[in-house]
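Input: one structure, supplied below.
Every protein chain but one is kept in place in this view of the complex.
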Amino acid sequence: MTQPAKPKMGKTVAKLCLIVVGMFGFGFALVPLYDMFCEATGLGGRTGGQYTYDPATMQRDASRLVKVNFLTNTNDGMSWDFWSEKGGVRVHPGEVKEVKFFVHNPTKRRMVGQAIPSIVPYSAADFFHKTECFCFSSQVLEPGETLEMPMRFIIDPDLPNNVPTISLSYSLFDVTDMAAGKAATDQG
Amino acid sequence: MSEVVVSHHDEHHDHGPDKGLARWLFTTNHKDIGTLYLWFSFTMFMIGGVMALIIRTELFQPGLQFVDPAFFNQMTTNHGLIMVFGAIMPAFVGLANWLVPMMVGAPDMALPRMNNLSFWILPFAFAMLISTLFMEGGGPNFGWTFYAPLSTTYAPDTVTFFIFGVHMMGASSIMGSINIIATILNMRAPGMTLMKMPLFVWTWLITAYLLLAVMPVLAGAVTMMLFDIHFGTSFFNAAGGGDPVMFQHIFWFFGHPEVYIMILPAFGIVSQIIPTFARKPLFGYDSMVYATASIAFLSFIVWAHHMFTVGMPLAGQLFFMYATMLIAVPTGVKVFNWAATMWQGSMTFETPMLFAIAFVVLFTIGGFSGLMLAITPADYQYHDTYFVVAHFHYVLVPGALFSIIAAVYYWLPKWCGRMYDESLGKLHFWLSFIGVNVTFFPQHFSGLAGMPRRIPDYALQFADFNMLSSIGAYIFGFSQLIFLYLIIKTIRSGEPATDRVWEGAHGLEWTLPSPAPYHSFTHPPKVTDAEAHS
Partner (left out) sequence: MKRSWIKGSALAGLTLLAGTATAEELSKYNMRPGVTEISHSVYDLHMLLFWICVAIGVVVFGAIFWSIIHHRKSAGHQAAQFHESTRLEIGWTLIPTLILITMAYPATKTLIAMYDTGGEDMSIEVRGYQWKWQYKYLDEDLNGTFGFFSSLATPQDEIHNKSAKGEHYLLEVDKPLRIPANRKVRFLLTAEDVIHSWWVPDFGMKRDAIPGIINDMWAIVPEPGVYRGQCTELCGKDHGFMPVVVEVLPEAEFDAWYAEQLQAEEVRKEALSKTFTTDELMAQGEQVYGTFCAACHQPNGQGMPPVFPALAGSAIATGPLDAHLDIVLNGKAGTAMQAFGKQLDAAQIAAVVYYERHSWGNNTGDIVQPSDVIAHTSGQ
């Protein structure tokens, strides 16, 4: 009577192992879940991908002007120059605005860069739509090359009233090695 | 439960342990393995303690005197990892191994061979972790919370050993937990219903489920790190579309339940000890069980209170603040129940009781600072300062660690059949008690005054408190040598202990002879009301 029949013990252990496997999977499932959560709530200042809309439905709100400013930074180990034509603009919600960004590769080698966007306040991230952005893909620059990159955005007229200023930060990372690794696996 | 197994067991129930080293290497006996876990934990406690003293020595005075900042970071990191995964958790598993079968009336653990494996993984995991300190580039230096990208892109090369070490510790914990749950669910003596189980068994059952739920998530997190470092993925690397903040979310999804993994068994131990020495049944047994379960549940939805300063939408901050505050309710219930158990009792103050009372009081102080930390706007000021250091040391040292020490004093006579030296025990208690408070209480002040944690040197205004803290650390650290001496003395030459050991003790383990036989209950015991819960 002190030990149960084997099948019962086996069943318990099997169930517990299932929990373990399930939770290990859940750890990885957190990655897409987190992404979805970020995009839904603007956590981490995430902005969505390319935005498409019907111009007829987008009402320009002439009564409001929202300040949008841009921070351009190159991160550790990235030797490119990166700047925008203007540090900031004032726009009416519902109006498409284009701002030019520039990158220059001063080095002697071909490099790949990737810009990562992030927005504050987070409550604005849901209402900041990019119809075109260089951050959707990475940039390849030959030695000495300079590239002009337009970014077009539109601010949703539903933007909460307590957001007079939006700051959009772009961090430019060197992804040359990463891109090379990816190309190698793609070919392989 | 089957009759067949009993007869099977009778055939060789009185075979004793093997002799020599083989006994320990190949043992499948829950008591041997419990002993191994406890000695391993004590060894790690000493190693982690030496690291703590190196830290406190450097911080004795402002300026850099003994170690350079790079080594200092390795010390804080390894001190944390070793104390959490090497000292506190294995000690609780060791206690579970010793006590759970005896408390539920079983002959041994459910899965004895896995039990052996889950212990023997640990020495290798920690040998690997500690060996990184002697490798080129040094050991892990990114804090026990190993935030990316400091622990990935900017980590020393030895981070890979650290990752494998964590994998091994995780595997060990998971196997240990499966074993404990299987034992509790399937091997209880007839009549030992769930709601009659001693609270130590209850808290361990819940803890084991927590471990099963979160250790795999930790394994997942370090696996992602491994891939980021060696295989070019970008889970946590912003450059490739990953997110360093996500690391913190995943880590704390593991980390917060982990905090309760280190305190729930302590609640169980204290709930065994206080009734014994108050000579009065535990107050509110049912509510204790429910409170433990609610704390475990809440632990899954509060993780982001560790990261209020990373920036979150307002609604997120508010949710995590409110959820965290809620934890104070079931925790409060526990403290009130312990106080009510002592109330109108007939108390005596043997060493286990002293440690248990100190636990209740000092853990509550740690709980208070925890409640303050839950309040988001105030947390912005407390976060990553010594106030946090004081907080978690109050819940882990006079909290978890005191409960483990109390457990050793309480059950040691049952384990080895000999009584410890009471006056030496009391001396150990008072030195530890004074040492702990002198070490950690001033850290509340230095934290509030603005001293960040994990710094090897500090501004002059923090000097007095740091010196005090260091003196306390020496008192606390060296008084643990008394503990070591006392245990050895007890095992070798203590007075013989009675079976019941303590006048007010109840529970199946006290019905066994002292020392407890190699196989606990070869025949299932009769569970009387007198021996049921507590």
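As written, the chains take the letters A and B, and residue 1 is the first residue of each chain.
Following the convention adopted for this analysis, contacts are C-beta pairs under 8 Å (C-beta built on N, C-alpha and C of every residue); 3 or more make two chains touch, one makes a residue touch a chain.
The shown structure was predicted, so the numbers you read here are calculated from the model rather than taken from an experiment.
Participant: Where the complex has a chain not shown, which of A:118, A:139 or A:176 is the residue touching it?
Facilitator: Counting the whole complex, the residue in contact with the absent chain is A:118.
Participant: Write down which of B:375, B:427, B:467 or B:482 is the residue touching the left-out chain.
Facilitator: Considering all chains, including the one not shown, the answer is B:375.
Participant: Of the listed residues B:90, B:198 or B:244, which contacts the missing chain in the full complex?
Facilitator: Of these options, the touching residue for the absent chain is B:244.
Participant: From the list B:117, B:133 or B:326, which touches the chain that is not on show?
Facilitator: B:326
Participant: Could you tell which one of B:233, B:317, B:498 or B:522 touches the chain left off the display?
Facilitator: Of all options in B:233, B:317, B:498 or B:522, contact with the hidden chain holds for B:317.
Participant: Write the list of chain B residues that the hidden chain touches.
Facilitator: 62-65, 69-70, 73, 141-143, 147, 149-150, 153-154, 238-239, 243-245, 278-287, 309-311, 314, 317-318, 321-322, 325-326, 328-329, 332-333, 335-336, 339-349, 354, 357, 360-361, 364-365, 368, 371-372, 375-378, 380-381, 383-385, 433-434, 437, 441, 444-445, 448-450, 452-461
Participant: Spell out the interface residues on chain A facing the chain that's missing from view.
Facilitator: Within chain A, the residues that touch the unshown chain are 44-45, 67-71, 73, 75-76, 79, 86-88, 106-108, 116, 118-121, 143-144, 162-165, 167-169, 171, 173.
Throughout what follows, only the chains that are shown with their structure count from here on.
Participant: How many angstrom between the C-alpha centroids of chain B and chain A?
Facilitator: Each chain reduced to its C-alpha mean, chain A and chain B end up 40 Å apart.
Participant: Name, in rising order, each residue of chain A that touches chain B in their complex.
Facilitator: Within the complex, chain A touches chain B at residues 1-5, 8-9, 12-13, 16-17, 19-24, 26-28, 30-31, 34, 38, 41-45, 75, 114, 116, 120, 122-123, 171, 173-175, 177-178, 181-182.
Participant: Could you list, by residue number, the parts of chain B that touch chain A in their complex?
Facilitator: 1-6, 9, 105-107, 110-111, 174, 177-178, 181-182, 185-187, 189-190, 209, 212-221, 224, 232, 234-235, 238-241, 243, 245-246, 249-250, 253, 311-316, 521-524
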